[in-house]
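Removed from the display is one protein chain of the complex; every other protein chain stays in position.
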Amino acid sequence: MALLDQLWFQNTLVLIGYALVASLLSSATKGERWQAASSRLKRDYVGIAAFVVIVLFVFIGSMEMIRLPSNEGRRTLLDLVTTGIPQEKEYAAPMATHAFSVANPRPLNGRHLLGTDTLGRDTLVQTLRATRTALIIGGLTSIIYIPIGVLLGIMAGYYKRWVDDLIQYLYSTIASVPEILMLVAILMVLGKGLGTMSIALGITGWVGLARLIRGETLRQTEKPYITAAKAMGQSDWKIITRHLLPNVMHLVVIKFVLGFSGLVLTEAVLSYLGVGAPIGTASWGGMIDASRSELSRDPVVWWNLTSAATALFLLVLSLNIFGDSLRRAFDPRQT
Amino acid sequence: MIEIKNLSIDFGRGADRVQAVRAMNLSIAKGETVAIVGESGSGKSVTGLSLTRLLPEPPAVYSTGEILVDGNDVLKMGTTDLRKLRGGKIAYVFQEPSTSLNPVFTIHTQISEAIRLHRTDVSSIDAEVESCLDMVGIVNPRGRMHDYPHQLSGGMQQRVMIAMALACRPQLLVADEPTTALDVTIQAQILEQLRMLKAQTGMAMMLITHNFGIIGGIADRVAVMFRGSVVEEGRTEDVLRNPQHAYTQALISCIPQLGQRRRRLTAIDHALL
Partner (left out) sequence: MFAYIIRRVLFSVPIVFGVMLLTFFLFFVIQSPDAMARRVLGPKATPQTVNTWLHNRGYDKPIIVPRAAKQSFADYLLISRSWKDSLFIHQMTRLATFDLGSSDVTGRPLIDIFKSGALPSLLITLPAFLLGLMVSIGFALYFVFIRNSALDLLGTFLCIALMSVPLMVYIIFGQWFAALVLKYFPAFGFHMQGMSTLKFLLLPVALIVVSGLGADVRLFRALFLEEMGQDYIRTARAKGVSSARVLLQHVLKNGLINLITMMVASLPFLIMGSLVIENFFGIPGLGNVLFSAIQAPDFAVVQASVFLGSILYLFGLILTDLCYAWADPRIRLH
């Protein structure tokens, strides 16, 4: 695992991840369908606002993803930016000057906009740091489930017969196990971690996409242009990549955005159940979980829950709104 | 009975606005049959639906004009009056009988719904439904009236639609492409049925079609619609025999004539019109 410990290798992996997502998005932004959709999107100001929020989150999360050389443990771009924020030893309320304890409050090293957590870490920084976890779960899972879902969906819809039967059997089997149970079972065996969580979410996630793509492919293959392409002697591979793929890509992009929001929410639940983000990794789910004991204190420590829940809510809401805008832009008949 | 004056209907607003009907004028007298002929998108169906404000608003917007039914403007009516008008005074038969009947209710339920709404005097609903079905030529109406629409053939479904429309004794029947979705032999039967029913009841009829071939012998007058306006109007024989407008001539030349050998049908060149 020496390679994985190298900074340049980790940073390259991050870049490859971004490149994969970017290529997915760019492949969908071609052709007439996208032009019609983008002109509608430009007039959808709520959708644009949501997109801006998403970009902001991606920017913050990326800062936490890029690692810098350091002598002591993990150091990221976000650490560099936030070096000025002092470390405390215990809870501190938002903007308080003294520590959060009733008996004998000590003066703090500095003020904290959103307070600190039980280890004295700045809540705002922790909340921003957790964006990375959400992005990794959403991004990595998408990189896993989208190729599988698209490939199997198109194959089932295009080749029909036994290929279709086999793929349908495969996804019926996975779909027959309730999703949360499946995730828990896989994660219990594979262990905690962002990578294992993405794998587990990928295994359950492709089913919905494959179903969607299969249906759309079946509809497309009924159309004359596919028959025409076949009559012209085009190879199956060409028909799939040249004709079918561009005609289902918009569904993939919509599913990617809406699926992303679902993944962020599921991450929070899994982290809460104790099979999600490993201890020491900042995650909104973990922060919400930790806040249960904070709420039973007197006076209540509310700021960690509020910060994590608000950040999570904002990202998921923006993704949902933007995904909805995309869907309306691509298919204006639906309301 | 019906007077449409300077009627304009738009779909959408602002940049997306499309004019479906432009400054249209048309009248239908009591007991008269008027055919509205035009290609798809010419605004003929929109006109038919506008008579009782059935177009979904939005996107439809009635921008100018009035629609007078017995002197009352439909566009100014309240919902209660509109509902009395719909089905009661003006009834509809639509193009696609298989989707126009509600699949989850029996035809008895659907016809009796209309009777209950408009004819509170009827004491025996069952007998009335039976007589309606009998009137449109359905054999064994008592046995069939508890069938669901999918249990009937296309022609039978359209007869049920007609029975439902006539159940409330309307003064005007709007038949919007009533035969387009049917086989040719059934088309003739349904048209014959409509002609007979019209003679029996003395109601007026608005026959909306794209096919000049079916209006002879049933329509008294014909109005030809093109791009939302009436481009030609007159007695059916006159228009058929001596069409004035180029579009009418083009439409009439589209009717396949028996015994005529023609390799292809004339296409209408819109640039020339």
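Observations on the structure shown:
Lettered A and B in written order, each chain numbered from 1.
The working rule: a contact is a pair of C-beta atoms (placed from the backbone, for glycine too) under 8 Å apart; a residue touches a chain by one contact, two chains touch by 3 or more.
As the structure is a prediction and not an experimental result, all values here were calculated from the model.
If you put the hidden chain back, the residue from A:18, A:159 or A:272 that touches it is A:272.
Summary of contacts with the chain left out: across B:164, B:203 or B:239, the touching residue is B:164. Not every partner is drawn; the one left out touches subunit A at residues 169-170, 172-178, 180-182, 184-186, 188-190, 261, 265, 268-269, 272-275, 285, 288-289, 291-292, 295, 305, 309, 312-313, 316-317, 320-321, 324, 334-335.
Where subunit B meets the chain that is not shown, the touching residues are 49, 52, 54, 58, 79, 83-88, 91-92, 94, 96, 99-105, 113-114, 117-118, 148, 150, 161, 164, 168.
The rule we apply is simple: only the chains that are shown with their structure count from here on.
Rounded to whole angstrom, the centroid-to-centroid distance between subunit A and subunit B, based on C-alpha atoms, equals 54 Å.
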